[in-house]
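Have a look at the structure below before the remarks.
All protein chains but one are shown in place.
Let's turn to chain A:
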Amino acid sequence: MDKAISLKNVTHTYQANTPFAQNALDNVTLNIEKGEFTAIIGHTGSGKSTLVQHINALLKPTTGSLNVLGKVITPTTTNKNLKAFRKQVGMVFQFPEKQLFEETVIKDIMFGPKNYGATDEEARHSAEHAMKLVGLDHSLSNKSPFDLSGGQMRRVAIAGVLAMDPEILILDEPTAGLDPRGHNEIMDLAKYLNQQQHMTIILITHQMDDVVNYATNVVVMDQGQAVKIGPPDTIFTNLDWLRKMQLDLPSSAEFARKLESAGIAFDQLPLTVNQLVDRVAQLVGKKAAHE
């Protein structure tokens, strides 16, 4: 598989050479392949958001370099010629509804494509497509974004990024503050984009259930370092280590542990609801066969 993103010894220091200097990334080396669904987890202040802002070249490394879709970004990369590159990396920030500003929903979604040189007609076409993707009704097109509900505003903001048709989509806690239904809809949209449109997805989240349900690859951040990289089932094995990283188990695994303490043994902790159901069904079946 092709590498979409590869970081090499990336370090980032905020306000370098002042008493306010703060080391946010510390020698991070990692690769993310094309079409992968990567979750980045870690406690608050571990450097997750700083990391993803490098992928879009919004921040540049203090030392080290990264290669995103063939574009090499080093500490000396200038802001010139980054526009075309940024089109390929869509970035949905935390609480993206804060970035809405146009008079109408459709205009706001068209804003991105038009910045990248699309004509009015092309922009409208991709905006309408994006609205459909995020599940916004066509009738909202000419409403003011400030009249919408929080969940709808969030979707307009995400549509504004999707309308640019990026190859990599970065979602920084896209479901924070949403109700369970809005949460599932956004996560399912991410899954659809990943599986049907083969978009490379990077998700920052604190929800371990989302990690095990959606991600194929997990990066654990701690104090500015990528301390563990691998598929979800290798991440959630060492409980003591997880506790040290201030991370939780997914709820299915948590439940399975309670079953364990009641005397039911699992050879491997089930991470998703489906795995848990399978294991329990197996055990019940075994028991039935026994009797």
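Here, a contact is a pair of C-beta atoms (placed from the backbone, for glycine too) under 8 Å apart; a residue touches a chain by one contact, two chains touch by 3 or more; residues count from 1.
Keep this in mind: contacts and distances are computed from a predicted model.
Enquirer: Which of the following names does UniProt give to the chain that is not shown: "Energy-coupling factor transporter transmembrane protein EcfT", "Monovalent cation/H+ antiporter subunit E", "Cytochrome C" or "Protocatechuate 3,4-dioxygenase beta subunit"?
Expert: Matching "Energy-coupling factor transporter transmembrane protein EcfT", "Monovalent cation/H+ antiporter subunit E", "Cytochrome C" or "Protocatechuate 3,4-dioxygenase beta subunit" to the record, the invisible chain is "Energy-coupling factor transporter transmembrane protein EcfT".
Enquirer: So one chain is hidden, and I want to know which residue out of A:Lys3, A:Lys34, A:Lys71 or A:Lys87 touches that hidden chain in the complete assembly.
Expert: Touches the omitted chain: A:Lys87.
Enquirer: Which residue from A:Leu100, A:Ala127 or A:Met187 sits in contact with the chain not drawn here?
Expert: Checking the options A:Leu100, A:Ala127 or A:Met187, the one contacting the hidden chain is A:Leu100.
Enquirer: Going by the contact rule already stated, which one of A:Pro61, A:Gly160, A:Pro174 or A:Pro232 would touch the omitted chain in the full complex?
Expert: A:Gly160
Enquirer: Which parts of chain A face the unshown chain closely enough to count as touching?
Expert: Touch set of chain A with respect to the missing chain: 14-15, 17-20, 53, 56, 58, 79, 83, 86-87, 89-91, 93-94, 96, 98-101, 111-112, 115-116, 146, 160-161, 164.
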